[in-house]
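Note that one protein chain is taken out, while the other chains of the complex remain in position.
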Amino acid sequence: TKKSDNETAAASSGKAADQVKVALVPGGAHPYFQPWKTAATEAKTELKLGDATFNETSGWDQTKQNDVIKSLAAQGYNAFGIFGVAPENINSTFEDLKRQGFAVGSLASCPAGDVNKADFCLSTDTGEAAYKATKAAIEAIGGKGNLVHLTGNKVDSNTQRRIAGVDKAVGETAGQVKVIQVVTDIDTDLQTAQKAVADLLAAKGTQVNGIVTTAYNPAVAAAEGIRQSKLPIKLIAIDDDKTILDGIKDGSVSGTVLQNPAGQALVGSYALLKLSEGCTMAKPGVVVDSGSFIVTKANVDTYETDRKAKTDELRTAFDGQYLTCK
Amino acid sequence: MTLTATSLSATSRKPELTLAVIAVVGFVALAIATGGNLLSAGTLEAFFRFLAVPIVIGLSQMVVLAVGQMNLSVGALTGFCAMAAAWLMLEAGLPAPIAVLAALALGLAVGLANGILVVLTRINGFIVTLATMTIIQGLRYGVNGPDTFQGYSEGLRAFGRASILGLPAVFLVAIAVAVLVGLYFSRTVSGRKLLASGGSPFAARLSGISNDRSLITAHGLSGLLAGVAAVITVAASGSVNATIGDDLLLPSFAAPIIGGVALTGGMVSVTGTVLAAFLVRLVDVMQAQFGINPRWVDLIIGAVVLGAVLLGTVRQKLQKGST
Amino acid sequence: MLVAEKLVKTFPGVRALDGANLTLRPGSVHALLGENGAGKSTLVKLLTGVYRPDGGRILSDGAELQFGGPLDAQKAGIGVVHQERNLIPAFSVGENIVLHHLPGRAGWLDKQRMRAEARRCLELLEVDLDPDMPVSRLSVAQGQLVEIAKALSLDSKVLLLDEPTASLTGDEADRLYSVVRRLRDSGHAVVLVSHKLEEVFAVADTVTVLRDGRSVAEAEPLEGHTQSQIVDLMVGRAFASIELARHPVDASQTPALRLSDVATGLGHQDINLSVRPGEILGLYGLVGAGRSELAKAVLGLERITAGTVEIHGKPARIRNVGEALRRYRLGYVTEDRKDEGLFLEQPVTRNIAVTVWRRLAKAGFVPDRRERALAATYVERLGIRVSTPQQLAGQLSGGNQQKVSLAKWLAAECDVLIVDEPTVGIDVRTKAAFHELIAGLAAEGLALLLISSDLPETVVLADRIAVMSELRIVGELDNDHDYQRMSQQIIRLIHAEPSNPGTLRPTES
Partner (left out) sequence: MTAQVESPAPPDAPPAKPRRLPLWANPRIGLVVLLVLLVALFTTLRPAFLDTRLTLTPLQSDISVYLVVGLAQLSVLSLGHMNLAVGRMAATSAFAMGLVHDKLGAGLIVSLAAGLLVGALLGALAGLIISRTGVNSFVVTLAMDFALVGLITILYASATDGVAFPTMPSGMEALRFDTFADYCMGDVCGPRIPLVVPIAIAAALLVGLFFRWSRVGREVLMTGSNMRAAELSGIPTRYRIVQAHALSGLIAALAGFLLAANNGAFSASIGDSFLLPSFLAPVLGGTLLVGGAVSVLGTALGAALTQVIYKGLNLLQFQLDQLQLYIGLVLLAALSLDRFRHVLAERRGAKL
């Protein structure tokens, strides 16, 4: 006979704030997640959490990430904000955690498919961000010409969404703009990206008018590659790493798509706290866009205010719209 | 598969010939297929510029294979030395030549440490370098977290971009290194002793050769070459971060082994290693030229290597049939 | 004067030396004798710094020597040819010869000097080998010659030779011994380890006999001893040589193995041979005559380009040894035990049982018990000295390794057996026992092709002797077991033949 799982159904609700220990687990080391680190400290003091930690030791491996999460649970962490390494597998991990009565948020990436087994998903709408980036690139090249899309792991549903987003924006130009190449799987390391960019520019540099990058290493590599080749190519990068902001300031990068990692971490921690205190999701598994912004030379010094505003807006939305508290 | 000693030794130079033929045929075919684009200055430049590191890293692995060892830390070490050099220039404000020398010295030191650990603990070199690889990965990440260094010494980057007679300076550096390594193994007493230790450790010991010294020398040299690869990377790429070197481990083995170097030690093939690196690079470029999905490229690389393997065997069969 | 006092050396499970003494005087050739496993090679290795003694001392002119490694012994003026081949396969002949002291100029290898030095040493032995040839292309015997040249290159005061002639024929051995005499006359001390007592008596002045790791005779003058006295000392009791019982061969039987007009890819031409059940055919020839290669061609390891091979009267197409064993019950004992005969890193048991697992297995699994029993039978029958049957084959003494390599094929219970240099490095007593065994196998109806460069052995054992020279059969003789007459006839056959166009072609031409 099989025993029922009642022992694991420990009540998740009714904890005091200082009993709530939040763990933010990214997929691995990546500049994108660095704001999470400060956000975790911030959330801990501001929300008076029992603890908040940031652990980036997963090394882009789902098995290891599961391991890290279990270790954190063993350490007493009871609320998790997770960037799942493998979107197609991550629901099982969420389920696992939910069974143990933990509050779980999917941060910065949603599970593949239509189902989200976490309490909520707070992430950039990657398709939308890629769409915006492509729009910006089309504008930068004057609404006409050839684009190249550089991105990461092809066997990743986020990448698929990005490719779709790019296609959507290009589709709206009625054939004026074409994507002549999509280069995937070059976000594994910087050198691979540099090599791919150099080869691409050597092969097709003269036909390319704009490059859209939707992953970090390709963005860095493309900025450098364009600078070196001195080709008149417009580049839309991603994120606000110092290298890329420098590029925008010196003109070698036309613009970048910003996401809202700090907001994800802050609002995510807030929601996890509320859930642990006894609130429930109005719509379990709801997907919330954490926002994306185009930054160009024009607003490179002021974009931070927009982002703050978006974060505040998100928090209000969680309070009023997504969470139901008794 | 005959068992005579004669046929075994006669085939020892064949992989290089086969590789050379494939390399030439592949290059010409690609040049024709791209309508000559491959031969345009820019493409050829990019082709050779990114061939430099694979060559040097392949040699770095080959040196330890020569004594029957492996060095799993080559990739991580390259990244670490590159990060250290960039850090010295940007954060410590040292001039480029000093940073370059420091990177080389760091590579040599870590390599020697690998060798000494192998000799002292008598633990399998595979495990020792696996452990040091993890350690070095940690250090590499520790230099600057996940962030990227760029904007260091203009002079060094100019060198990375420079060409001499249409060939990138870094590629010429790699070739010079290859020639030196080749000379080391074929012409110097120390190099011959290394090979003797690798070929038959017991016989070498009976001839008064210290196998321990050979192991340490080989690992040290391997580390030094990783340092060279790091310098080339820093110069040619213009920006480095903690992911540098992650793509080097498998290629470092692939180049010498496809080039005909045995894992059991005792033999090297600089030409084979260089040619194998050339071939792999050819496939890279093909991908960019035709915009092929990298996954298909993987399939093609796989097929090409298996094809080369079969071709070599067929050639051997034909030759045997003719005698 | 080099003196070894009460040397002790223990390996896990074996005490190889147990207080052995040796005294060496300049200007003399000293024989070191003993049965297989008596500790001769171990003593040689202690004297050359390969192993460190667990007890006892080594003195040179009264001063104690401590060797940290082989290099120290070389520096102390001791040169050596070890029993096992120790060449670097990928290196050239020349480089192997001067490996101890690679000539360099500011770190660069001086190839000119290397070649000159190598040539000088080869010329001492009157061997015509190209110093630039890779040693991987040499035959066992040629490799042995290179090893000797290598030892000579050091020009050391003391030279230790551990079975230098095991795989050499008389001619080459004679050349080596003339070098040895020259060295002695110029004041060198030479130690000679050998199981060929005729040779020992011909060159050595004094003798030390080892038994079970102890010296039972020390530096006694050889003159005044007879061979049988020495053998008695080695064995530890009176040892009577055995008269082999001879069985007539039934000439009407179909040959068990028959080659007709065989030619091979290596250049053998018009080979005609046949062996009947119960018969021993000796195949004699000088080193490099092509006998081993012919055997391998029969086994399918080399190409046969013309002619037919018949087994029990039926044409046979053998593609590999497995097929030879299973379908034709034909076995081959290789001459190269280290590379082709033994699994050095495996226990003796497995080395012996490997050919019969198929027979021992029950439902695909080999019961340890049956395997052990089988191995024990052959360890006993051949007198293989092991500490336990689980000892690794690589840890046995040279002669005992040879016995293991043989045991494997005796266990296989074949109808036709090709044995290639079966008694290389085997001591007198075991050799006699082995001869008895071979004769016994023949009496039971086995057909044997005996490839041997040991002429006395061939004359003792064979019913008929075929002589091979430069890849052809140059004659076949009925053996009347009279050594004098047979040897003269054979030598005449080998040398009468005018220089033959069919020399052995290397694969790469």
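First chain written, first letter: the chains are A, B and C, and each begins at residue 1.
Just so it is clear, a contact is a pair of C-beta atoms (placed from the backbone, for glycine too) under 8 Å apart; a residue touches a chain by one contact, two chains touch by 3 or more.
Bear in mind the structure is a predicted one, so any value in this text is a computation, not a measurement.
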item	value
Among the chains presented, those that the missing one touches	A, B, C
Among C:Leu59, C:Val366 or C:Ile491, the residue in touch with the chain that has been omitted	C:Val366
Residue, one of B:Trp87, B:Tyr141 or B:Phe278, that touches the chain absent here	B:Tyr141
Which of B:Ala29, B:Ala158, B:Ala176 or B:Leu263 contacts the chain that the document leaves out	B:Leu263
Absent-chain contact - pick from B:Leu17, B:Leu130, B:Ile175 or B:Val189	B:Leu130
Interface residues of chain A (partner: the chain not displayed)	1-3, 5, 29, 53, 55-57, 61-64, 66-68, 70-76, 86, 88-89, 91-93, 95-96, 99, 112-113, 154-157, 160
Contact set of chain B toward the excluded chain (per top definition)	1, 3, 68-69, 72, 117-118, 120-128, 130-139, 141-142, 201-202, 205, 211, 215, 250, 253-254, 257-258, 262-264, 295-306, 309-310, 312-313
Contact footprint on chain C, counting only the chain that is left out	8, 10-15, 18, 50-52, 54-56, 213, 301, 320-322, 324-326, 332, 334, 339-346, 350, 354-355, 357-358, 361, 364-368, 387-388, 408, 412
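Throughout what follows, only the chains that are shown with their structure count from here on.
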item	value
Contact graph of the chains (line, ring, star, complete, other)	line
Mean-CA-position distance for chain B and chain A (Å)	36
Where chain B and chain C are represented by their mean Cα positions, the distance between them in whole Å	44
For chain A paired with chain C, centre-to-centre distance based on mean C-alpha positions, whole Å	73
Chain B residues counted as touching two or more neighbouring chains	none
Chain C residues touching chain B - in the complex, by the definition given at the top	48, 50, 69-71, 74, 82, 86-91, 95, 99-100, 102, 104, 107-109, 134, 136-138, 265, 293, 296, 301-302, 340, 505-509
Complex contacts: residues of chain B adjacent to chain A	34, 37, 40, 42-43, 45-47, 49-50, 53, 141, 145-148, 150-151, 161, 233, 237-248, 284-285, 287-289, 291, 293-295
Complex contacts: residues of chain B adjacent to chain C	2-10, 12, 187-190, 192-193, 195-196, 199-200, 202-210, 266-267, 320, 323
